[in-house]
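Every protein chain but one is kept in place in this view of the complex.
By written order: A, B and C. Residues from 1 in each chain.
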Amino acid sequence: MSHNSFGHLFRITTWGESHGPAIGCVVDGCPSNIPITENEIQTFLDQRKPGQSRFTTQRQEADKVKILSGVFDNEAGEQVTTGTPISLLIENTDQRSKDYGDIKDKYRPGHADFTYIEKYGIRDYRGGGRSSARETAMRVAAGAIARKVVPGMKVRAGLVQVGPHQINRDNWDWDEIGNNPFFCPDKDSVEPWADYLDGVRKSGSSIGAVIEVIAEGVPAGLGAPVYGKLDQDIASAMMSINAVKGVEIGAGFEAAAFSGEENADEMRAGKAGSNEAAQFLSNHAGGILGGISSGQPIVARFVVKPTSSILTPRKTVDRSGQDTEIMTKGRHDPCVGIRAVPVGEAMMALVLADHYLRHRGQQG
Amino acid sequence: MSHNSFGHLFRITTWGESHGPAIGCVVDGCPSNIPITENEIQTFLDQRKPGQSRFTTQRQEADKVKILSGVFDNEAGEQVTTGTPISLLIENTDQRSKDYGDIKDKYRPGHADFTYIEKYGIRDYRGGGRSSARETAMRVAAGAIARKVVPGMKVRAGLVQVGPHQINRDNWDWDEIGNNPFFCPDKDSVEPWADYLDGVRKSGSSIGAVIEVIAEGVPAGLGAPVYGKLDQDIASAMMSINAVKGVEIGAGFEAAAFSGEENADEMRAGKAGSNEAAQFLSNHAGGILGGISSGQPIVARFVVKPTSSILTPRKTVDRSGQDTEIMTKGRHDPCVGIRAVPVGEAMMALVLADHYLRHRGQQG
Amino acid sequence: MSHNSFGHLFRITTWGESHGPAIGCVVDGCPSNIPITENEIQTFLDQRKPGQSRFTTQRQEADKVKILSGVFDNEAGEQVTTGTPISLLIENTDQRSKDYGDIKDKYRPGHADFTYIEKYGIRDYRGGGRSSARETAMRVAAGAIARKVVPGMKVRAGLVQVGPHQINRDNWDWDEIGNNPFFCPDKDSVEPWADYLDGVRKSGSSIGAVIEVIAEGVPAGLGAPVYGKLDQDIASAMMSINAVKGVEIGAGFEAAAFSGEENADEMRAGKAGSNEAAQFLSNHAGGILGGISSGQPIVARFVVKPTSSILTPRKTVDRSGQDTEIMTKGRHDPCVGIRAVPVGEAMMALVLADHYLRHRGQQG
Partner (left out) sequence: MSHNSFGHLFRITTWGESHGPAIGCVVDGCPSNIPITENEIQTFLDQRKPGQSRFTTQRQEADKVKILSGVFDNEAGEQVTTGTPISLLIENTDQRSKDYGDIKDKYRPGHADFTYIEKYGIRDYRGGGRSSARETAMRVAAGAIARKVVPGMKVRAGLVQVGPHQINRDNWDWDEIGNNPFFCPDKDSVEPWADYLDGVRKSGSSIGAVIEVIAEGVPAGLGAPVYGKLDQDIASAMMSINAVKGVEIGAGFEAAAFSGEENADEMRAGKAGSNEAAQFLSNHAGGILGGISSGQPIVARFVVKPTSSILTPRKTVDRSGQDTEIMTKGRHDPCVGIRAVPVGEAMMALVLADHYLRHRGQQG
């Protein structure tokens, strides 16, 4: 019931504000004897780190993670989880003592400034405080552990749309993801996207994006009717990421225009000699039927709205309720969707690790 | 952590299979002294009831709800909630002793038959058992109570797309919803939809749909960062409805192609004399900023895939793992999205009632 | 977080008032393929049933349980759990239309009448409503299922003290439990207790009691630090039973006067050929170390206060806040602790079933 926790058997609790001394995460319920090191977690954090290209914010954060508890050397001298809570911490290093005057007293349209005040009557306005996407660093860190909980599982994601520009899915190549600053799986989209985003950046504007996350090697049987559905928890996970406004599973909104014949994934006998119970001839279901995984790849997509921190003045009100205008100064992020890619992966891994343990609990 | 419960402070637990003796729901955490009667709940159930038009399944269920606990007459002789759990029960009356032979041993593509067996090793195959949309009757019943928890709140929904045919949003008229069998707010879409769906029905096929749910009168401040976001819980709620494959808040997937200037809802001073803290000049955010309600209407949409119970044979496998074909016999539902409209309303009401109590708990 | 649910992975939600149409329970999270019948559950309910002897209330309730969902015949024709929620229901048959005038407007000292009004502003005063020990019937019913979840586990309980009269523990004989109306394991205590309780009964008074519950065959490793301790959850379970005012594990309060030498259970190597990791030379810990089961029998005790429904007038106030007196009329229960014995067993089984699944979830 905690507002800042996610998951049930595999559960994370995050804390920290953008410009406080540190941010952190407690991972509870992780099985013991899973090898994990700070370096391993750091690899994923580095993918999300700001300032990696001209297309993301220039904020400089080392984002060095420390493990403060829950690990110990096993008899082979390897650092492994002990089954007790794993505390992860990242110190905030780039807290410039800048003048927050403007955002201190004015609500940025499209931000949580107004609603935090409505709810709490107070807010840490420095860099967005708790509502800052900085919190997602801890999701990525925790996700690095979650990935190791489900044996054989592989979670990957890519950017499939930037502004109005979708990838050509025929070109999908996972190996391309690491070759461009967009996590784009379509080689042919990289150059046009770079040109397009340069325009967005130079005009001081911003643009939305769509991310697709795919988990392979997920055993059939994860998830549970009726309010513990796997797709329900994935929707919850993705929608909890800052700036996300929509989530789809498999065919998603396209399914509205499908006929029953087109939509239902037909089945054939599993491959001889495999332990597959069946093969599916398509995957409109995104790997989930009745809220339970089918053994097919789990496929989810989510949309990230454009940041409203833009260089054009916008109408707003101040804390005293007067009309005014606001314009973002300083660091600017033309497409926040890019850095949401590793976050989407992490959330998928967290959901699946939790459901893996939940299923094992109920069904053994 | 219960698989069949939804909500935290206002919490429902549903039970029952499609062809068992009854289905039911326990509503826990409802504040006391809220007037409620079986008739009031029945009004909402009747909207969802099958067999209301030729466009939905002809299954005949009286769907008469009984309240078995949690209410008592107050001193004015009015039946009110007592603060203890409210047990709701609907007896299943249309359990024809038909031959289930085919679906007993074959997996219907697009259904949960296969995944239930993979998870549990056994399933009540009669009418889909627990995976049947019959469970949603209890959501509607519980939703009727939830609606009364948030003072001044109004939750309504309509069908905005059937197959490829979207409504003309300029025609939106809430009063039309009750005048047609589709819960369609656009008068001009009714006739074309009826023609279109007659074609679908006669061909033994089925089609998807999109539902839009709007909650008005929701106070600012509901929801909580970071994993108790209001939009997150709405996404979870809608995705938990049978056959839903996608959820959007406000501008949703359209936001991918928006610029920051277009997307962020600008603000002006609240109306003089009102208790509004601010006015918004648009509502792309769907009434939620940073996971917290802004006071604007909450807007969500979800897509319902076409049912795979169609009159055309489809490839599948049987329990012994052999290739075979299956074709649905008997009652057939050309557009299951229609009956999802009152279910979407109910889920929205449940999320908001829960967050209303959660907010009151934390912030008073 | 639900107020009327208990457990996490194996979770029950109960509902119903003493004099409403029925009481019930939803068991969620039960593994599939566990054989269970109404008769099997009934056996345990019959142990708790009122009116079994002159020492318990003469209320006549058939207490016939019905299973409304969550079971199905497996291929061998045996009724088994399906993994979906199991709904249990008992109709209330002895709702005499008696005059509730007195308890309607006066608060019975030692009862929940006053606090329910303070909390909810309304209460179902008929027979105690939701605060009636009648609710414990559903615990016993759910416990009958929980017992089957942990392989090889045996949960038994006995009355070890009535008023000031403790059993002689040297006489402990489980076989005696079924031979007397007190669930007393000490043959020599039966007659003196009967005489003593006849005196209490005839004087219209009541008396407290202590129950001891022992679970054998519980594997080592159940429970979890730091807030999921097995003894913590047992304490919570027992204290949730009506009229319970104290709970002990193992040596309990006696441990205050123990020295470290006396208290700590020394260990020796496990028996050769067994799969025991160790043997303990005593069991002051009650089978739990650091919140985790050690493989020894789990031992808990709880005290049940005397009912305040007695035939002597007591000072109280009425709803208008005026001083008055109240005296219980009608059926009278000299020692409510007797019927708490099967309830204590059930709660122990519920805690252990939940922790068995939780442990399997985390550690496999």
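Operating definition for what follows: a contact is a pair of C-beta atoms (placed from the backbone, for glycine too) under 8 Å apart; a residue touches a chain by one contact, two chains touch by 3 or more.
Note that the structure is predicted; figures quoted are calculated from it, not measured.
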item	value
Hidden-chain contact residue, picked from the options C:77, C:151 or C:164	C:164
Option touching the unshown chain, where C:89, C:310 or C:338 are the choices	C:310
Identified contact with the non-displayed chain, of A:26, A:167 or A:264	A:26
Contacts of chain B with the absent chain, listed as residue ranges	1, 8-9, 29-32, 83-84, 225, 357-358, 360-364
Contact set of chain C toward the excluded chain (per top definition)	1-6, 8-9, 14, 107-112, 114-120, 130-131, 135, 161-164, 200, 205-210, 220-229, 231-236, 238-240, 242, 244-253, 255-270, 277-278, 281, 284-286, 288-295, 303-310, 312, 314-317, 321-323, 337, 358-359, 362-363
Touch list for chain A against the chain that is not drawn	1-5, 8-9, 11, 13-17, 20-24, 26, 28-29, 32-33, 66, 68-70, 72, 74, 80, 82-87, 119-124, 129-130
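We take it that only the chains that are shown with their structure count from here on.
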item	value
Chain whose average C-alpha position is farthest from chain B's own	C
Inter-chain centre distance, chain A versus chain C - centres from mean C-alpha coordinates, in Å	45
Between chain C and chain B, distance of the C-alpha-averaged centres to the nearest whole Å	38
Chain centre separation in whole Å, for chain B relative to chain A (CA means)	26
Chain A: positions in contact with at least two other chains	1, 8-9, 225, 358, 362-363
